[in-house]
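Worksheet for the structure shown next.
The complex is shown incomplete by one protein chain, all other protein chains being positioned as in the whole.
Now for chain A:
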Amino acid sequence: MIELDNRQALGAEFQELAEFVLKAAKERGASAAEVGIDKGTGLSVEVRMGKVDKLQYHRDQGASLTVYFGHKKGFASSGDFSRKALEDTLEAACRIARYTAEDEFNGLADPELMAKQPLDLDLYHPWDINADQAIDLALQAEATARAYDARISNSDGASVDSYAGLGVYANTNGFNGLNSSTRHSLSCSVVAQENESMQRDYWYTTACSPAALEAAEAVGKEAARRTVRRLGGRSIPTCELPVLYVPELARGLIGHLVSALSGAAQYRKASFLLDAVDKRIFPEFVQLSERPHIPRAPGSRAWDAEGVATYDREVILDGKVQAYFLGSYSARKLGLQTTGNAGGSSNLLLSHTQSSFQELLQQMGRGLLVTELIGSGINMITGDYSRGAAGFWVEQGELQYPVEEITIASNLKDMYLGIQGIGTDIDPRGSIQIGSILVNRMTIAGQ
């Protein structure tokens, strides 16, 4: 089993260590300080072609500290937790702070916003599995994939990962919080060949509780199905048509929204959605909610990276932006209050239009189902979007043949407003919980 030994004692030790560092910072004249101390342990096995390929044991730890001298700030980190090393790290942070400039917006978050009550988010579920059992699971997934179709000719392997971690965040506003969590995953990737065409695809399952993982056979089968169906992919003539994003790619569209609405992008004026609050950027049926306290969910957290209590809130209501994603620094820059998003967003839930994936295909009629995107061609300042893609040509709501070596392009502002449907086929694997998204029109560049 991959578990932190004596987790409670270790947590108490780290909380004490954090207090030691904060006190030492004060003694060096810092007006405020914050510290994070983390430790994790993990096992990762990979099999390939029916044999063990890699067996890796992970053991990571790190301490990071920020000191404030008035409005001047310094940061340092180290993987060594001895008191001597921590004092050296603190010294390095203080040295940095001597040279950084006064910035009136620097500082800890307001003490009254700190999370007061510990919440049990049920995020710690160690997996009772040893290396041999993990290898067996990976072998099962790969064997199922390789047996799925005669055209599966090779394998890129299957892997099982299990990780347990513990972290403390403390600051001189009296906050000292302890978190622990686990993360497990099983993935499989195979290669199919037919004539000159060789294709690879994969599937994975991940959850904080091993009970929530998909079965090894299901992962292998899905990896194989996705790989085989890509065989014989071809380019298509350049055209303008609707595009349907599968959930794992639709997640990226909301990820770009989070970046554009982040406090840093807003105060730097580096966003295609500037001053967006109260503006309608989606059709009226689109709702996006932040729900940080869902038990066992991948983005759940009781407090953010500054100890600020997280809370349920609406980001998009009836297509209109309600608020940004702010930490205390960007909030002060914008004259607003932090939204408990230092370190990013928690769980984001997108509404759906009560359409199944099949219904969305029907609704699209003729167009492109996109199942893979490559490259990062997005301009966050203008919203211009241009990415490499692969997927399927769709006629009358039916998949016709695989398509590759194409790009899809538009502008994110137009794509958001052009959303015509959102599926009920929600992918639970990421903190953005989302179904397929149908966009009315994009330029598809091909031959």
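By definition in this document, contacts are C-beta pairs under 8 Å (C-beta built on N, C-alpha and C of every residue); 3 or more make two chains touch, one makes a residue touch a chain; residues count from 1.
We adopt the following convention: contacts and distances are computed from a predicted model.
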**Item:** Which of "protein-glutamate methylesterase", "TldD protein", "TusE/DsrC/DsvC family sulfur relay protein" or "ABC transporter permease subunit" matches, in UniProt, the chain that is not displayed
**Value:** "TldD protein"
**Message:** Using the document's definition of touch, tell me which of A:P210, A:G233 or A:G344 contacts the absent chain.
**Reply:** A:G233
**Fill in**
It is residues of chain A that touch the chain not shown, namely 48, 51-61, 64, 73-80, 85, 89, 92-93, 95-103, 106, 131, 154, 156, 191, 197-200, 230, 233, 235, 238, 268-270, 372, 374-377, 379, 381-382, 384, 386-388, 390, 404-411, 443-447
